[in-house]
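This part shows chain A:
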Amino acid sequence: MTARAVLQQADITRALTRIAHEILEQNRGIDGLVLLGIPTRGVELAERIAGLLTSFAAAENPGWTCPVGSLDVTMYRDDLGRNPVRSTAPTRLPAEGIDGKTVVLVDDVLYSGRTIRAALDALADHGRPAAVRLAVLVDRGHRELPIRPDYVGKNLPSAASERVNVRLTGTDGIEAVTIEDGGSAA
Partner candidate 1 sequence: MKHLLSTRDLDRDTAVRILDTAEDMAATQQREVKKLPTLRGKTVVNLFLEDSTRTRISFEAAAKRLSADVINFAAKGSSVSKGESLQDTAQTLEAIGADGIVLRHWASGGPAVLARSGWIASSVVNAGDGTHEHPTQALLDAFTLRRRLHGEASRGRDLDGVSVLIVGDILHSRVARSNVWLLTTLGARVTLVGPPTLLPHGIADWPVTALHDLDAAIADTDPDAVMMLRVQRERMNEAFFPSAREYSAGWGLTVARFAALPERTVVMHPGPMNRGFEISSAAADSPRSTVLEQVANGVSVRMAALYLTLAGGAE
Partner candidate 2 sequence: MTAYLITGAALADGRTVDLVLDGGIVAEVGTGLSRAGATRIDADGLLALPGLVDLHTHLREPGGEGSETVLTGSRAAAAGGYTAVSAMANTSPVADTASVVEQVQALGEAAGYVTVRPIGAVTKGLGGEQLADIGAMARSRARVRMFSDDGFCVADPLLMRRALEYIRGFGGVLAQHAQEPRLTIGAQLNEGPTSAELGLAGWPAVAEEAIIARDVLLAQHTGARLHVCHLSTAGSVELVRWAKSRGIAVTAEVTPHHLLLTDRLAEGYDARYKVNPPLRSDADVEAVRAGLADGTIDVVATDHAPHPADSKTAEWSEAANGMVGLESALSVVHEAMVETGLLDWAGVERVMSAAPARIGGISGHGEAIAAGSSPEIVLYDPSARSDFAAEHLAGRSRNSPYLGRRLPGRVVAVFHEGRPTVLDGAVTPQEALRA
């Protein structure tokens, strides 16, 4: 099996920067923004985007820090019975909560859309945001639900048999997005 790099570290940084700009643009500023990463790698991505947003907004909003947290969706998944039991992860919401906020969900790879479906359910149990947006580093297609991302780092058309791996410095020590053929990679 061969692994092919599709994004290097610099590409990832560039993609996150662009996403941060797009968020500010669409939101017309920082009002009510909350970023929630979906464990595991969505959390690191959310924190990095939040850091970028904080620095981009610093000129006009000194002292503002972009609220960021994590949203574990494990207990809302619809495929629990199809796999060995998954470990849960902590959910950490920013102190200001999510009611009336614009929540940007952040994940590494968008595929079937089922994780995001679970995230929307989980979110509803935590409160009532004014709007929910979705940012992903990679959109590889093959949606099974009517879900689309608002911010995409890279569109990556792939075959269902291929496997997309995201590695991030904070989680994995190295940083790259690779694609492998042949189904059963671990």
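By our rule, a residue touches a chain if its C-beta (ideal position, glycine included) is under 8 Å from a C-beta of that chain, and two chains touch if they have at least 3 such contacts; residues count from 1.
Selection rule: all candidates are chains of the complex that A comes from, given by their letters.
What you see is a predicted model, and the numbers here were worked out from it, not measured in a lab.
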item: Neighbour of chain A by the touch rule, complex-wide, chosen among 1 or 2; value: 1
item: Candidate 1 contact footprint on chain A (complex, rising order); value: 72, 75-76, 80-91, 121, 125-126
